[in-house]
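All protein chains of the complex are present and in place, except for one that has been dropped.
Should a chain be cited, it is by its letter among A, B and C, assigned in written order, with residues numbered from 1 in that chain.
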């Protein structure tokens, strides 16, 4: 997947509709939140087991919506998402060494800042 | 960016720590929600203008966290995120034709299901 | 509990700190979202069973934070929360008649608009 290419398509889509006036990072964070709310709605009354076997078009679309907004937000803030993810994975590897973190929900449960 | 490669690294990271027991789609949706909450916190008292000029390490990390969890969730549900995004962009193009959607916050404001 | 009295105390608290400039309904909605994100974080890796037996000070504080922000938001919008809740409970009673809704997660799972 070429992240930059998708971001460019999304930017073009927005520019053509004169929607950039609405797409401040603050507003995009709220739009992302709405989509995550819809994702929650699909899972809220399911057991964890049931949630594993859900694969319908609604969830597919919600995941796409969230993905689209996070790409758009990163683009608007000039954040290179590939670099950010790579860096975060290195931070997490140091923060959760295998021997200490193994099967450890208590530790895992602590705030991940 | 090779999405599948990142998903495989995340899967390995989780397996090594015996964390798959916690990573049901339902739980991953909640973890994603926590990260989106932290993103909101960074923007909540800023004006839209101020939000455009934020580029600090915290926001960078939150965006990475959200990206990581959405990739992980899609992987657990066997949803091909590239296909899902492509399909959703086609749906949006039909749903918001340029001439009708142009600069139109009212229409835009309607629920995007 | 006298809702209006709490709202007045919150309004005074904010006014004394010159925080009204930050408390637009839009911003309060984001602040509420941050708190709900923190609530999610406390539950995200717990099973449903485990979530029933949680009663620590953190959850207590998150619930208070959410309650405080929703009261503040209603106050800023001049919405009488007691009336709104009463009306919504009547709407729900009509929307989910006992005989149709009984034990019915599928029906219950539909969007509650």
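Quick note on the criterion: contacts are C-beta pairs under 8 Å (C-beta built on N, C-alpha and C of every residue); 3 or more make two chains touch, one makes a residue touch a chain.
Treat the numbers as computed from the prediction; the structure is a model and nothing was measured.
A.B. asks: In the complete assembly, which of A:10, A:31, A:68 or A:101 touches the absent chain?
C.D. replies: Considering all chains, including the one not shown, the answer is A:31.
A.B. asks: Applying the definition given at the start, please give the residues of chain A touching the unseen chain.
C.D. replies: These residues of chain A touch the chain that is not shown: 22, 27, 30-31, 33-38, 40-41, 43-45, 111.
A.B. asks: What residue numbers in chain B mark contact with the hidden partner chain?
C.D. replies: Touch set of chain B with respect to the missing chain: 26, 29-30, 33, 41-42, 44-48, 105, 108-109, 111.
A.B. asks: Residues of chain C in contact with the chain that isn't shown?
C.D. replies: The list for chain C reads 1-3, 6, 9-10, 13, 16-19, 21-22, 24-27, 29-30, 32-33, 36, 39-40, 43, 46-49, 51-52, 54-55, 59-61, 63-68, 70, 73-74, 76-79, 81-82, 84-85, 87-89, 91-93, 96, 98, 101-105, 108, 112.
Simple rule for what comes next: only the chains that are shown with their structure count from here on.
A.B. asks: On a C-alpha centroid basis, what's the spacing between chain A and chain C, in Å?
C.D. replies: 24
A.B. asks: Once you find the CA centre of chain A and the CA centre of chain B, what distance in Å lies between them?
C.D. replies: 2
A.B. asks: Multi-chain contacts in chain C: which residues touch at least two other chains?
C.D. replies: Only 30, 33, 41, 44-45 qualify.
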